[in-house]
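Of the protein chains in this complex, one is absent; all others appear in place.
Going by the order they are written in, the chains are A, B and C; count residues from 1 in each one.
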């Protein structure tokens, strides 16, 4: 049994920056079928079809595409105090977000994780109408819920240990780079809910945010989403064609919003919480790792990602070239 | 090569009677995603998503659910004259329908076939916007086109020969009833287009009209239609649960409109036009014939069907109990 | 945070009785694509396609179809001692199962729950090859993992409280019976993993075992299973046609093995572990509760279920007619 004094339930929402709220609204609501719960001059609060709460995605007006924060939900309000104490002890940069500062949400604790990613923890959120069985009110694109966040960072060994040891994240799969018979970790798929991941950490120039993953019921739903987006004029926003990942075994498509924020429509992972789960190891050189069917991702998918915000200043963090660990 | 002087292309549309046009409009348009091309006080003209013509289904105000006619399209206007001559020679009851009497349609020849079914032949129809690749304008129920008509008649031996010999219909599959080792034909799936059928003839109390079949792309689309209809409040209109037919190998669901007119959403048949095709024979007693997965159809599906109209008087034809052929 | 000293992860396997092992092997392996991990004269140990452990289903030779036990996995070996202490305090009938008594499994604690259901808790199980990405070795029926157990019991109020208060089960959905404006609980969908259920409790003549639910990826996979089973000759084993449940929103089909043990192929539920989840209430009289599309289950599905075993004697427990609670 865990002796931790808190319980992180799952990745619950993300807040990204867009430069034109109306343009973004069209993409996310008309294009992707998100439901607008509430909005003001600077924000649109969106939920997906199975969400019973206020939002799983916040679009905030800004200068360019970026990540403002990702948020984990905890199982009790007192967990937030336990986390605050933990982060004090760990020397992590943090601040409290007042209830209502993010609409619909109770008090929250926001940190800059040791990889530079802005991360929030919260417990309370307003309820909202759940659309799951209101099929006739759903559109052609049926996103059910948020699934995971994929972050590019430069210190995976440290960060992997930090999430594992301090926050109770487990690992479903990971990728190693093999140089002259020496393995080093290149990426890890980590989870709190018993799926493949809530959080993917990838060794890359960073800190940057690669994508938010959203769950759909099946592969056909993902293809239907492509038809709808393409017909609506968003064909150029379909960045990486549908396929199956080796890692995670999920079926995917990747999209870019009009500002360049990336999302994955994702389906098909598996149960990961058996106590003797042995993380699956992939070799970075395995041609079926990224796409089980062998196709290469496009250059933009490999190279582009958005910057992340300093939780205190709101400035975008400087991006550091990833340096391969040197052998001693 | 056929020496026939006409070429029947396919079943093209059906006209059924409804008692309340607005109620029917809600079911067919909101419920099933048909597109209203045109309407007047007594008719609604509907087309499906791949249709490039004015209508594949006409709803006409009437006293009760019934079939006014089914219509086949021919490949040239002169085919209609050739058919007129044929029907004169065959002594078939017929009348010409003036261009425009059925909105959007050129002149047409309407007959009462020897089984009592009101059948129309026409060549010309107005074009209409085709929605096939306008995915973003499609709703949750994606009916692509009409596929077939299923008629209950009392004289299958004669009628089968009539359609085969005079109109060039081919047979993909048929069902026999076996009594003391003697087989008699019970039903036939007949086609002009190279699919399983444009016309199914079933030995039953008749003449009655059992259902119009509409094509959908795949089984998932049929399940999506059920979700949408059920959510919209039409769950009681889903008469026979989704399943696979033995005969035709198609995946299906059967619906009743608010007046009781029945339709099948249908997918999955096969190419039938090879010159050496040997019709597949089913035994009426085969438990996999009606449902390949073994389930029995509900009683209403077996027993209920709508009457058909006299092409001259507009009266409903009397219904005659089907009599099993007597052995001599 | 929970103060419980144990953590039940999920429903992990079931053991049912069959009268003819070879006949059952054909149904479960050829028919349903389960993989035989190991067998002896009296048992077949089966796993599904994503299982990394020895078994999720045990078939044991017996006199008639019955449930020998369902088993939950716990997250640490010491959890078993904590549970033993709990059950002693609660006065629950129990016994220890030695490591290896069930092949591939460590020590286990078996109880008769207060509803009469034989339930096991265990931690350790041997690993086995995982077939998830070996698509070319999979057959047409792709069952991924066990999902839930559905039990018929006569004391739902007590049993619901017992699982909630003592074992930390949560409730996703429940059904009430309304008599003269007074509601009483009729059924509950309870879970440890964050899905709709690990355990369904239904008020019925009991204790009996209604079915084991298995997870498939999507509706199309369930339809493919029907085609394969029907073609192989098992069409009469498809008891309840595919459809969508109102409760759980899952897409399903129900099967009976050659002895009558029932299983559900199941897909499509949703995340249930948010701390403010409000269980969904259904009225027993709602026509969309059992089948969202309105169809009635067949009589056998409503009336038939198998008896359960006494964990000490191996005898089948007597079945008691369900008595509606009397108003005082």
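Quick note on the criterion: a residue touches a chain if its C-beta (ideal position, glycine included) is under 8 Å from a C-beta of that chain, and two chains touch if they have at least 3 such contacts.
Computed from a predicted model, the values in this text were never measured in an experiment.
> May I ask which residue of B:41, B:165 or B:276 touches the chain that does not appear here?
Checking each option in B:41, B:165 or B:276, the one touching the absent chain turns out to be B:276.
> Out of A:72, A:122 or A:292, which touches the unshown chain?
A:292
> To test your reading of the contact rule: which positions on subunit A touch the chain that is missing from view?
The list for subunit A reads 218-220, 223, 226-227, 229-231, 235-236, 238, 241-244, 251, 287-288, 291-295.
> Can you list, in ascending order, the subunit C residues touching the missing chain?
The list for subunit C reads 30, 133-140, 218, 220, 224, 227-228, 230-232.
> Name, in rising order, the residues on subunit B that touch the hidden chain in the full complex.
1-2, 4-7, 9-10, 12, 50, 52-53, 73-76, 78-79, 123-125, 127, 132-133, 144-145, 193-194, 217-220, 246, 249, 267-268, 270-271, 273-278, 292
We take it that only the chains that are shown with their structure count from here on.
> Have a look at where subunit A meets subunit C and say same if over half of the interface residue numbers show up on both copies, different if under half do.
Same; most numbers are used by both subunit A and subunit C.
> Which chain is most central here if centres come from C-alpha coordinates alone?
Centroid comparison flags C as closest.
> If you count the contact pairs for each chain pair, which pair has the most?
A-C
> Between subunit A and subunit B, what is the gap in Å from one C-alpha centre to the other?
Here the centre of subunit B sits 50 Å away from the centre of subunit A.
> Using mean CA coordinates as chain centres, what's the subunit B-subunit C distance in Å?
Centre separation, subunit B to subunit C: 44 Å.
> Once you find the CA centre of subunit A and the CA centre of subunit C, what distance in Å lies between them?
Taking the average C-alpha coordinate of subunit A and of subunit C, the gap between them is 33 Å.
> Got the subunit C residues that touch at least 2 other chains?
Counting only residues that touch two or more other chains, subunit C contributes 218-220, 292.
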